[in-house]
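Worksheet for the structure shown next.
A protein chain is absent from this complex, but the other protein chains hold their places.
Letters A, B and C mark the chains as written, and numbering starts fresh at 1 in each.
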Amino acid sequence: MSSPRHRLAPARGRTGADTPVKAACEVLGRRRQGPYWVLSFAAREIAERARPGQFVEIAVDAPHSLLRRPFSIAGVSRQGVAAGTVDVVFDAHGPGTAWLSTVATHDVLDIVGPLGTPFPLPQRKVNCLLIGGGYGSAPLFYLGEKLVAQGLRVDMIVGAATEDRILGTIEAKRLSATVTFTTDDGSYGTRGRVTDVLADTVAATGAGVVYACGPNPMLRAVSEGCVELGVPVQVAVEELMGCGIGACFTCVMPLRGRDGEVTMRRTCIEGPVFNGARIAWDETRVRLGPTVEDEPDEPPARPTDAELWGER
Amino acid sequence: MSSPRHRLAPARGRTGADTPVKAACEVLGRRRQGPYWVLSFAAREIAERARPGQFVEIAVDAPHSLLRRPFSIAGVSRQGVAAGTVDVVFDAHGPGTAWLSTVATHDVLDIVGPLGTPFPLPQRKVNCLLIGGGYGSAPLFYLGEKLVAQGLRVDMIVGAATEDRILGTIEAKRLSATVTFTTDDGSYGTRGRVTDVLADTVAATGAGVVYACGPNPMLRAVSEGCVELGVPVQVAVEELMGCGIGACFTCVMPLRGRDGEVTMRRTCIEGPVFNGARIAWDETRVRLGPTVEDEPDEPPARPTDAELWGER
Amino acid sequence: MSSDVRRLDPAEVAGHGADRAEVDLSTDLAGLALPDPILTASGCFASGREMDRFYDVDRIAAVVVKSITREPRRGLPTPRMAETPSGMLNAIGLQNPGVDAWVAHDLPWLAERGVRVVASIAGKSVADYRAVAEALRAADPEAATIRAFEVNLSCPNVEDRGLVFACDPSVAAEVIRGVRSVAHVPMLAKLTSDVTDIVAVARAVVEAGADGLTLINTVLGMVIDPETGRPALSNTYGGLSGPAIRPIAVRNVHQVHTAMPEVPILGCGGVREATDVIQFLRAGASAVSVGTSTFVDPFIGPTLVEELRTWCAQRGIATVRELIGTCTPWEA
Partner (left out) sequence: MSSDVRRLDPAEVAGHGADRAEVDLSTDLAGLALPDPILTASGCFASGREMDRFYDVDRIAAVVVKSITREPRRGLPTPRMAETPSGMLNAIGLQNPGVDAWVAHDLPWLAERGVRVVASIAGKSVADYRAVAEALRAADPEAATIRAFEVNLSCPNVEDRGLVFACDPSVAAEVIRGVRSVAHVPMLAKLTSDVTDIVAVARAVVEAGADGLTLINTVLGMVIDPETGRPALSNTYGGLSGPAIRPIAVRNVHQVHTAMPEVPILGCGGVREATDVIQFLRAGASAVSVGTSTFVDPFIGPTLVEELRTWCAQRGIATVRELIGTCTPWEA
């Protein structure tokens, strides 16, 4: 790809590995993946700093739109010909994402990132169950690669409303020891929600930790399921974001501290990855989607949150 | 050009020859002409109805922009391979015109037109002097073709600030018996304003009518010059337009009626072509630009407004 | 496609759903029966004739004509407008031919074309307003064409800048009483949002005899040319309109409807798409009027009617009237 990348101004911001930058990013490609779009862009500083679970904020040029749009980082390349590339996977449903689905290779996007908290990686050996819903699976593949590279066993549950909305069947199979697919209508895999198979899968895979990303009602159900099962759970939530950088306080989730007190935490800077057991779901507007039907028999001993990554 | 024109919806509106339509128009090309842009688009209904002096209103997609932008029709093709093509010439100076300078061939523009009053054509044989300033020359070439086709002699004065802002040197020479170029800085043709050469040119060409298009201060000077010379003058003025279709009353010019009373007339529907002698320039914000320096000696007998086209 | 080119085209949407034809779009606005809830906004549709070049304007549910004053008004000098982010600023100064000329020239044309007219009345004094209403009643005593009055209490562009009737509940009420005493048709009071308490003004004019309310007129604003330091408008200040003010307009409608659910409201401000109409209806409006969007799309009225029909059909909504006032606040 003959790229005018050298003409782009350097990203603005600090050089620290944990700080976000604002960069003019050349679009390297945009392609369909099932019902979703995969967008790749050149963003060396973001690629170097990104960790799974973090997101970027992309300025969109949709009519009369003002605010950036947040997207989870679905993957980065740090080496080789594609070094400095960042991918996001998105669903074109509103004006901003519709506009994004029309950008052309070599267009330049204004992007801020990486933002938010990454998924914490286990500090000890444990089997990891990754649960993705819709485009929420994208960042989990990125996480899964890290976990596998760390020598951990990864299993997945990938859910969607219908077969054609399942993201990354092949990636899921390649990455994980086992994959369970669920669809609401049974058009692919097990009929039902991801939580319908949660307990069985945890039991079957000996999962010691669950990571989930997808619609908030799914995350609520997964979190509550994991609490019942006694499995630590980290979820990457979505909330309306005015800024994505911690400045506006629009994106809050109620989190219960160890003292039981609930405080409103900004999803964009204290999240989007939260301990799912700590979210005071009752105080959110997130209505329980699917419910866990089966009670697990005799859960195996598993590491606690504290053992895994210190308290979060 | 392999065109998806057949996919475009038909223009909306009435079928009468004197009514405007709203059409989705495919861009056929966009090219530089000196400092200006020439934009060609497919608009069969507009091409068929357009007459010189009329304009179109183009919806622009500049950030946060709402209103259409008006542009004089610089030419149309009614026959041959380019049938149904309309050209406009524009200067990219603000966000709307900057955006327009980025449209690509096959893009679809939303255009309303033709709008406004055309230049009235003389009903008797008379020499015509056409005076254009900047991009204002564009519609005059279109007018000039009509006049020449009617067997009339056409002469031109083409003015601009500097040589590189003169539009259509070749077109001007091809069309007219004589062309006088003026530039403010003398970089091309006569140094000065178009009005500096007005009296001489009128005398030399025996012009019986003046048509002018360009910045309003130039039109004021030309109008006042023509009044002094006793030559009928038709000018196509510019005023801020909210709608271009007569609905908002933002675009008014003060016109003096035969009774001496001044009324505010909408440029978009009762203009943009007005009898320059009727405009109450004193009551406008248009400050006199150039002034006519030389008094003409003994102007030849010329047809009056009434004789040319009935009172306007 | 351009920013204000709409995606949905009536020709396209006409194919969808079998029940489109069955959707009942009719509504009632303060006793005025309307085939659909899409009206024009005063000052944004001129006399009606200009728009008739594009399509038969009797297709419009009702045309709210440009405000009419007792005497002819020349209006303000240019510049009269400026574009703003997602909006525009205008100061026209109520240019109009005066009620006598309007009755002589515009009314007959509208009558002949069978247009349902809402006559917008403006003035500098209570006597002015009443005189216009009287002249209109005299010209159309049977209300064959003029089906309602809209009393423009809120134009910020009149010469006497201190006097914006709609800013003072008692002054506004006085005007309404004046017009009421001679009005032979339902009367809407058009208010401005530029007040501390819109509900207080609304209450005052309703008590004075307004049959309904038009909410809202433009919001007072200003643009300065950074280079010259001159106001963009010759009048210094002007009225802000268009999508930029839509959230302000919806809020006003909701506030007034919540306080006085029985008062019919004509919603106005930034309507551009069918979903905007739905917002106004749910907030409590019985119909909407479309202003600035007409400048961008002369076909906006008929287009919105078709979009609205499709929107309702797709959701199994049998009549738009069932949407009015159906905004449900979140439980605390």
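Before moving on, here are some points about what is shown:
Going forward, contacts are C-beta pairs under 8 Å (C-beta built on N, C-alpha and C of every residue); 3 or more make two chains touch, one makes a residue touch a chain.
Keep in mind that this is a model prediction, so the values were computed, not measured.
Contact with the omitted chain, checked across A:Leu28, A:Val60, A:Leu140 or A:Ala277, is made by A:Val60. Contact with the chain that does not appear here is found for just one residue of C:Pro186, C:Gly270 or C:Pro298, C:Gly270.
Residue-wise, the contact with the chain that is not shown comes from C:Thr84, picked out of C:Thr27, C:Thr40, C:Ser67 or C:Thr84.
Here one chain is not drawn; of A:Thr105, A:Thr263 or A:Thr304, the residue touching it is A:Thr263.
Within subunit C, the residues in touch with the undisplayed chain are 77, 84-87, 89, 167-168, 194-197, 219-224, 226, 228-231, 234, 236-237, 240, 242-248, 250-251, 254, 270, 275, 278-279, 282-283, 311, 323, 326-330.
Where subunit A meets the omitted chain, the residues involved are 9, 12-14, 19-22, 24, 58-62, 64-68, 108-110, 112, 239-240, 242-253, 262-264, 269, 283-285.
Quick note on the criterion: only the chains that are shown with their structure count from here on.
Distance between Cα centroids is largest for the pairing of subunit A with B.
Distance between subunit A and subunit C, defined via averaged C-alpha coordinates, is recorded as 47 Å. Centre-to-centre spacing of subunit B and subunit C amounts to 35 Å, using the average Cα coordinate of each chain.
Computed from the mean C-alpha positions, the centre of subunit A lies at a distance of 58 Å from the centre of subunit B. Touching two or more other chains at once are residues 63-64 of subunit A. Looking at subunit C, residues 3-4, 86, 243 sit in touch with two or more other chains.
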